[in-house]
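With one protein chain withheld, the remaining protein chains of the complex are depicted in position.
Here the chain labels run A, B and C in written order, and each chain numbers its own residues starting at 1.
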Amino acid sequence: MAGDTFGRLFTVTTFGESYGVALGCVVDGCPPGMALSETDIQRDLDRRRPGRSRHVTQRAEPDQVKILSGVFEGVTTGTAIGLLVENVDQRSHDYSKIKDMFRPGHADYTYQQKYGLRDYRGGGRASARETVMRVAAGAIARKYLAERLGVAIRGYVAQIGPIRLEPKHIERVDENPFFCPDPDRLAELEQYLDELRAAGNSSGARITVVASGLPPGLGEPVFDKLEAEIARALMSINAVKGVEFGDGFKCVEQHGSEHRDEMTPGGFAKNSAGGTLGGISTGQDILVSIALKPTSSIQVRGSTVDTRGTAAEIVTTGRHDPCVGLRATPIAEAMLALTLMDHYLRHRAQNADVRSQTPVLEAKHKV
Amino acid sequence: MAGDTFGRLFTVTTFGESYGVALGCVVDGCPPGMALSETDIQRDLDRRRPGRSRHVTQRAEPDQVKILSGVFEGVTTGTAIGLLVENVDQRSHDYSKIKDMFRPGHADYTYQQKYGLRDYRGGGRASARETVMRVAAGAIARKYLAERLGVAIRGYVAQIGPIRLEPKHIERVDENPFFCPDPDRLAELEQYLDELRAAGNSSGARITVVASGLPPGLGEPVFDKLEAEIARALMSINAVKGVEFGDGFKCVEQHGSEHRDEMTPGGFAKNSAGGTLGGISTGQDILVSIALKPTSSIQVRGSTVDTRGTAAEIVTTGRHDPCVGLRATPIAEAMLALTLMDHYLRHRAQNADVRSQTPVLEAKHKV
Amino acid sequence: MAGDTFGRLFTVTTFGESYGVALGCVVDGCPPGMALSETDIQRDLDRRRPGRSRHVTQRAEPDQVKILSGVFEGVTTGTAIGLLVENVDQRSHDYSKIKDMFRPGHADYTYQQKYGLRDYRGGGRASARETVMRVAAGAIARKYLAERLGVAIRGYVAQIGPIRLEPKHIERVDENPFFCPDPDRLAELEQYLDELRAAGNSSGARITVVASGLPPGLGEPVFDKLEAEIARALMSINAVKGVEFGDGFKCVEQHGSEHRDEMTPGGFAKNSAGGTLGGISTGQDILVSIALKPTSSIQVRGSTVDTRGTAAEIVTTGRHDPCVGLRATPIAEAMLALTLMDHYLRHRAQNADVRSQTPVLEAKHKV
Partner (left out) sequence: MAGDTFGRLFTVTTFGESYGVALGCVVDGCPPGMALSETDIQRDLDRRRPGRSRHVTQRAEPDQVKILSGVFEGVTTGTAIGLLVENVDQRSHDYSKIKDMFRPGHADYTYQQKYGLRDYRGGGRASARETVMRVAAGAIARKYLAERLGVAIRGYVAQIGPIRLEPKHIERVDENPFFCPDPDRLAELEQYLDELRAAGNSSGARITVVASGLPPGLGEPVFDKLEAEIARALMSINAVKGVEFGDGFKCVEQHGSEHRDEMTPGGFAKNSAGGTLGGISTGQDILVSIALKPTSSIQVRGSTVDTRGTAAEIVTTGRHDPCVGLRATPIAEAMLALTLMDHYLRHRAQNADVRSQTPVLEAKHKV
């Protein structure tokens, strides 16, 4: 398996290149009887779609999803759900400059070494366009989790370059194209991005994702710890270079008395753990942040080699996102949703009969 | 599968509780014909073993490994390798204090909610003792990678509490019980740990692991990106709360021109990426760091609830590691070795015939 | 995973209902650099297609396959291959008779009990139409096996009802619509089928599939024995009720001295084993037969119950294959190809370095 399938029980298998005919996926293992329409999926696709602001790539892709199977008379049947999004913007591009050249920071060189060849059109399979199907499949998981368990999954941009953003209004992230949770800082953000673009450069970002309402008990004790599986899911998104839960890397300098979340009958005293203990959800918010590297496609000239290993210079032309993090929020939400859904089914498989004598502690400390 | 199997092709399935009869594992998929003895495995187990200094738990466990199958006349046969370590220190402990109580920061509460019951003896399956078998299995992977590919995997403590350590002498980490790469700082470290222990408190840590000599091409393009799989492997170690590659979270504030590793015929200009691009190894060093939370077992009194949800107070007695990170280095090395081994076999399965026209760039920037 | 993925390394994930929008699949893990076009796949699809003779269902489906991804400039890239076949014949059928009724021998009742609902249009996911994508994916595996290893996979109808057919001319099975290997018996077959159809009844069949040219060493020693994996692959085809290798059930009455295939420097003396020993290919022909039950859709009135459990009578109207085995040959070939391909990659992953001192024995006893 070349790694295009995600999940054990609720599985997503994707295909599609940036400038291929279409992107698609198979969502397998969805419980039957859930109402599902293309509109349910389109909503999340539209949040991810390019062209929502002048700060992201202007490629004209409507990203209209079609459900090809697995839904009958408006509800899921329990059999494989096929989804398809056709690539519309297939203008003939001129790839002569990158065909025989490796762009630094891109997957060009590694694909060539792994496969001996590569689809050089817009990154091929390594394009951020690959994430379309993550978002589409994630929408199905998210709907199930919301309707059956009351789980809400939300994300926001926590930092872009030097600008740190507090989750003051996480409910308003969809009102702006940056998924910024602090509307007062929008002008500042816009200015920073305009300057970046003018300089032909790019910036990194930090995204935070939160899942609220999750029951305790999800996750497995050893290798498939919930945080391990979420980390894998998020690290598999293009450009992600780090992931941390709760207090994350800050815990390196903490004392045990400071880090541990004390417990009271009214709930956990705080949420430094980020929602798991020993690989299993506590019922608190899952709280996870990722670092995204700055876009590698920039207009600053750089050194590279060509496919024969000869020295060369490169400069990226055309419009590109100056911050790949700008559109990453719905993708990160989708990957979190897929992981939680899979683990909900895994947990239910083994432990559907379990009745714990211990009352569930309230999750008080929400973002 | 309750998550006790790691890997797709080179798989490790472990079992065992902290105070159970024994710990064991099955290593499946090892290529045949590799010389392997108990000594090869014991070396790494001894590096992980408790009691190496006064700063770690003094539990008397020799951790002597036995090979039960899969090796014949001194070489691997290609069939399943069974490994066993008997638990020796089974003195009758008094668990009455924690039997009906949840220790904050431990997996007590989450196990109880997941399974309806738990093995409360020393953490049961959630004990750090579970990692013995990761190290044992990792030793086999590491041996193969070293002998067939020339891959070297080394780790070190990069930070303990406020003390940051540079990898000045990574070749000397085994000469001290902290896996400290800077011998000049040992006295400082010792003093810090003594103070911590006197206060009955604990500290977090950062561990860095490096794999050198890896060929380019390992890893899969979408969900099973090499960095995603390594992140999962490391996040599955007890107490890990964050993971980052190369420049990691620093990339949030970097520009694209600063982050990207330019390429020349002589090699990559630097290694901000940490050894992968697009999920696939570049041939540079794999460079990954993890954050470990401070030990939760401390002598500072704290609030908790009992198994019926009633408020209670808890204080941990007995000797515990004041810094769980002190013994984490060989465990992190083992998990990295297992992941790379698995991906080497996965890559070979699909791409054994590939002959890239592009010369392999030298990995210049080594730790 | 609801079971729509086949294989470990060369994986096929399918979707699609009989009267849904389309059928599709994702083929993941295909080695890069193999020439592949839609024509390569279409050839096998055309062999399976309905309407090839008056003896099979006359549904008008061109079954034109489209490659949506994973092929670039005429060769496989090593990334996921998306395939699509649109359903064309979507005339509005009248399902009122079977909507609330369970057809004996069909999956209606079991789907209803499993999922609480079902797509009743032409069997939905349980339709034989599901096998279109097995054949499409199998064509890719078959091409790789033929080109790189020289493996030839061929099947034939060995028995229909009482008519037993010897593989006199296995090279001519494609010249008739029954995959009959003995052209002299065609008239007899036609007559038998005409009589069946006139009686509104159906017949079972036996299909034999043969893979020649396979190297020794494929298959795993314990649970994933090659014969076990092939058995699973073939038993997963609709209507298959039995599978046997080599002498198969005849071995119940054989003596050891009779069954065992003696070995000489010139090769195995015969092939009673059917090409494997201890779960691993011997290099002889893989020789496997399956039993297919008679089509359940017949015009003979029968007893059943409706969805509320009330007694009812049923008679199938419309045209149906009087022998589901008539079109099963390419499907069985495809499943064998997929299994062998997967095991070739699995074998190579672990044992690419193995150089056996023992010469490979010739496979003399070919069908």
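In this section, contacts are C-beta pairs under 8 Å (C-beta built on N, C-alpha and C of every residue); 3 or more make two chains touch, one makes a residue touch a chain.
Source: prediction; values computed, not measured.
J.: Check each of B:Arg125, B:Arg206, B:Arg232 or B:Arg260 against the chain that is not shown and name the one that touches it.
T.: Within the whole complex, the residue contacting the unshown chain is B:Arg125.
J.: May I ask which residue of C:Asn87, C:Asn176 or C:Thr282 touches the chain that does not appear here?
T.: Of these options, the touching residue for the absent chain is C:Thr282.
J.: If the hidden chain were put back, which residues of chain A would touch it?
T.: Touch set of chain A with respect to the missing chain: 8-9, 29-33, 78-80, 148, 221-222, 345-346, 348-354.
J.: Residues on chain C that touch the omitted chain in the whole complex?
T.: Interface residues of chain C facing the absent chain: 1-6, 8, 14, 102, 104-107, 109-116, 125-126, 130, 159, 161-162, 196, 201-206, 215-225, 227-229, 231-233, 235-236, 238, 240-265, 269, 273-274, 276-283, 291-298, 300, 302-305, 307-311, 347, 350-351, 354-361.
J.: For chain B, which residues lie in contact with the unshown chain of the complex?
T.: 1-5, 7-9, 11, 13-17, 20-26, 28-30, 32-33, 66-70, 72, 75, 77-82, 84, 114-119, 121, 124-125
Basically, only the chains that are shown with their structure count from here on.
J.: Mind checking chain B against chain C and telling me if their interface is mostly the same residue numbers on each side, over half, or mostly different?
T.: Result for this pair: same.
J.: How many Å are there between the centre of chain A and the centre of chain C, using C-alpha atoms for each centre?
T.: Averaging C-alpha atoms per chain gives centres 38 Å apart.
J.: Let me have the rounded angstrom distance from the C-alpha centre of chain A over to the C-alpha centre of chain B, please.
T.: For chain A versus chain B, the centre distance works out to 26 Å.
J.: Using CA atom averages as chain centres, what separation in Å is found between chain B and chain C?
T.: 45
J.: So which stretches of chain B touch two or more other chains?
T.: 8, 221-222, 350-351, 354
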